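Note that this complex is displayed minus one protein chain, with the remaining chains in position.
Let's look at chain A:
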Amino acid sequence: MDMQVAKKKLGLKERYAVMTRGLDWTPSYQKMEDIYPYMAYEGIKIHDWDKWEDPFRLTMDSYWKYQAEKERKLYAIIDAFAQNNGHLNVTDARYINTLKLFISGISPLEYVAHRGFAHAGRAFPGAGPRVACLMQSLDEIRHAQTQVHAISNYNKYYNGMHDFHHMHDRVWFLSVPKSFFDDAITAGPFEFMVSIGFSFEYVLTNLLFVPFVSGAAYNGDMGTMTFGFSAQSDEARHMTLGLEVIKFILEQDPANVPIVQRWIDKWTWRGYRVLTLVAMMMDYMLPKRTMSWKEAWEVYFEENGGALFKDLARYGITMPKCAEQIALEKDHLSHQAWSTFYNYAAAANFHTWMPDEDEMTWLSSKYPESFDKLYRPRYEFWREQAAKGNRFYSKTLPMLCQTCQIPMVFTEPGEPTKICYREVDYKGDKYHFCSDPCKQIFEHEPEKYIQAWLPVQQIYQGNCFPEGTDPTVEGFDALAAVLKYYNLENGRDNLDFDISEDKKNFAEWRGQATKNI
């Protein structure tokens, strides 16, 4: 008689070995260096690719299973959100501006990350990192798609999100996140893994997603909260990949240590500069605040990153030097950024406003060293001016930093009333920088950064007007032409929140939702 015996399943470790290295083979009629042409030029030495192992030991079959489950959960909620007019449940319409920033500034980066990890995965001869990069590449395109789907429910009702990808490639401040990722994907595969996999995903991603997602939760935005959490469940895996990659490279050869240290220094700073947008969102754009930028930096970088670099000390890796400067900037960053966007509200795809009295009190309590002394008086003056009908919109173009592409608005470390300027002469041209770290990054790779597409220079060169524009005609309005090129409607997508269609419509629709009329 045949006995039914349950087939013994493979254990996790065996399954991982079979489904990664077990699927790999050694080429016989092509040379390894022809198949993997990018492995040598960055100077990183790898002796044994099999030493790399995904600590989650996730294989493609399980990956599909769990990702499918995440998608089912997410789309059930996105449907419920839309069916229930979820957009009217947010704290107030100012909140929606964080979504405009996200869809035009961050979601396109998810797509570039998808391409970056596909490319890096293809470049690595090791089966372990290749499979992990494949998963991350698929995650990133999922994030781009789910963000577009979730935020499209807001695009039906509110302004500024209608052509986010077109804007991402053109609008002046969006060149900050765009050039950050372009910098990473044009580096070699090892630098890409350190820049995005480690520095961005492991060291800095908590500062982007956790405040953004809990910000959505605090402000009644169920749709965004859900896609955020769904993406975040993948982030936990990305962080693990980032840390494993670093440890693997460092363990392979001591000659790798100084190269990796330089990349960590560079990319921690580059990532931090991009997070300026998040700092301002946390302190100014969420009607109901979660924590201040400064608090988030202290928890997620100083405390958590501190533990990480203590752990990496055994390889000879140290905390990036820029951390000292960042610590000096944490009392100022978000205020200087918001002041800039308040001034340039005529040229942005979202609205700005002055904080109300309660919000000023919150800012004073979170920034006792700086807010009342330096920033409150400025805001009170602007508020007075706006009340008198003199709301100011700057229409001149700011000087940009050649490396991070942010307008040169930051102050000297430790001297918050003096703007920081650095410059370098290179091959007969002068280049400007917002800080010492940005200047040092340029000096190490000048041939890369002189190619930067700087929005201000491009406007002056006449490259940011719709085709057929004649900027020499009398009374030419440069800003109007640039807005047209951005596909932004003047008076509708830009300017102060107080006079916006968004504010008016939200009040009206919410009224309809709660009363019988």
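By our rule, contacts are C-beta pairs under 8 Å (C-beta built on N, C-alpha and C of every residue); 3 or more make two chains touch, one makes a residue touch a chain; residues count from 1.
The working rule: contacts and distances are computed from a predicted model.
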Pick from "Fructose transport system permease protein", "Monooxygenase", "ATP-binding cassette domain-containing protein" or "Sigma-B regulation protein RsbU (Phosphoserine phosphatase)" the UniProt protein name of the chain that isn't shown here. "Monooxygenase"
Which listed residue, A:31, A:47, A:156 or A:314, touches the chain dropped from view? A:314
Decide which residue listed in A:57, A:166, A:262 or A:448 touches the omitted chain of the complex. A:57
Missing-chain contact, candidates A:60, A:239 or A:409, resolves to A:239
Among A:69, A:356, A:445 or A:498, which residue is in contact with the omitted chain in the full complex? A:69
For chain A, which residues reach the chain that was dropped from this view? 11-13, 55-58, 62, 66, 69-70, 73, 205-206, 209-210, 213-214, 217-218, 225, 229, 232-233, 235-237, 239-240, 243, 247, 290, 303-304, 306-308, 310-311, 313-314
